[in-house]
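Just one protein chain is left out here, and the rest sit where they should.
Now for chain A:
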Amino acid sequence: MAVQTAETAPAAAKAGDAGSLFAHAFKDALITGLIAIGLLGPLIGFQTIIIDGALGLGYRPGLLAVMVGIIFAGRLLLNLTVWSPNRVPKTRSGPSVFDRLGATVGPGVKPALLAFAAAFPFISFYAMGGWNESRYLIDLGILILTYVMLGWGLNIVVGLAGLLDLGYVAFYAVGAYTYALLATSTPVNEFFAGLLGETFWANWAFWICLPMAGLFAGVWGMILGFPVLRLRGDYLAIVTLAFGEIIRLVLINWVDFTGGGAGIASIPRATFFGIPFNASENGFAALFGLEFNPMHRIVFLYFVILVLALITAFATVRLRRLPVGRAWEALREDEIACRSLGINTTTTKLSAFATGAMFGGFAGCFFAVRAGFVSPESFTFDVSAMILAIVVLGGMGSQIGVAVAAAVMMGGMEMLRNLGFLTQLFGNDFDPSLYRMLIFGFAMVAIMVWKPRGLVSTRDPTIFLKERKSVSGDLVKEGHG
């Protein structure tokens, strides 16, 4: 952990006196180094190892020395450059670099990204030279888009309405289990088999359950949201966390209903609007005159999640212009002012909560159909934290920021896994995926300290007089509610 807080330089270090400046910088860095030894010493310097069932100690003085050395040198360099008392701090009133960048390339970026996302399976097909070779890339694309959609869904709750929801994964789970339970249910299958034919339910389950999963998750959002939405921000966060955990624990322990920790397997696959992706005569490939390839289903899933994500984004953009959307944003900025102006804060919050939950439910249903298997393992607090990290990093309330953050965080981690030189650098047992949550946590803290508004922090006014002027997030101060 880098102890590198900006600290006011000692008053004695007057400008111009280079010798004393260096002495002070050195002293400060030395103290930081000592603190770093204290912080990292126990956990990095020693390692508890289990040898033959008994616990023993391993020693890592080299690693400790390297890390403390990095912190010492880094602090010294920063003291001499960025935090030097000679340096005149740059004040900025206008939008930041990222914001300006966003403003200049902004109009072109969204269509470009959209076009790229739509063409992605075909690009990877040509780049890798075949469907089977591009499977990995398309799977990664599906994963990223799932998190983009979850990020956009949570963005409605956290970014627009300013309600910190730590239990978002609960709605993801509700959506996934809705589909998993309905699709594998024998009575439902028999009911439709008698009514509409033997294979009807297997072919149409996903398309019937998708809206149901969303609705169901939205209803759950209301049920859970109704009692808690009177609470203030951080209490609300904790209670949503508690609800998320309760749902997961119930999923684990209610074995008769949910299958318990073992989960539900062999969930029916997605179909092309009733046409299954198989090699039979009525399959997708045969009907469209293509050669059968299991990748058709994966590519189709990619487009399903792309469309679902775009629906989320579109709905958010349109909702922001409705009175309810404006009320959400007003609520985020100042709850007391909202109440004085006659906005019913409970229904406003509830609508935001339920809308966000609904999109979480859609994403959950998609997750179940893609994986073909659900278990409570997939719905831990870590997932909630990951989605929240994506929203926070991208800039709460910013659509494009969230999408970029999801792509960078999920894609970046996958890329990290494949970088061969890292294993050469850190030894063969180095597994970058272990560091994923570590980096997520660190990034959340770093972003909060460095740019609390996220990378894209401008506020777009919903109504304006002549031209739309974006407001830098630094100039917006949220009230307390």
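Just so we're on the same page, a residue touches a chain if its C-beta (ideal position, glycine included) is under 8 Å from a C-beta of that chain, and two chains touch if they have at least 3 such contacts; residues count from 1.
Rule of thumb we're sticking to: contacts and distances are computed from a predicted model.
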{"item": "Chain not displayed: protein name in its UniProt record (\"ATP-binding cassette domain-containing protein\", \"Cytochrome bc1 complex cytochrome b subunit\", \"ATP synthase epsilon chain\" or \"Branched-chain amino acid ABC transporter permease LivH\")", "value": "\"Branched-chain amino acid ABC transporter permease LivH\""}
{"item": "Contacting the left-out chain in the complete assembly, out of A:Ile31, A:Ile336 or A:Met415", "value": "A:Ile336"}
{"item": "Residue among A:Gly162, A:Gly175 or A:Gly394 touching the omitted chain", "value": "A:Gly162"}
{"item": "Among A:Ala29, A:Ile44, A:Val174 or A:Ala327, the residue in touch with the chain that has been omitted", "value": "A:Ile44"}
{"item": "Chain not shown, touching residues in chain A", "value": "1-6, 35, 38-39, 41-44, 46-50, 54-57, 158, 162, 164, 166, 227-228, 230-231, 233-235, 237-239, 241-243, 245-246, 249-250, 252-253, 336, 381-382, 385, 388-389, 392, 434-435, 437-438, 440-445, 448-449, 452, 477-478, 480-481"}
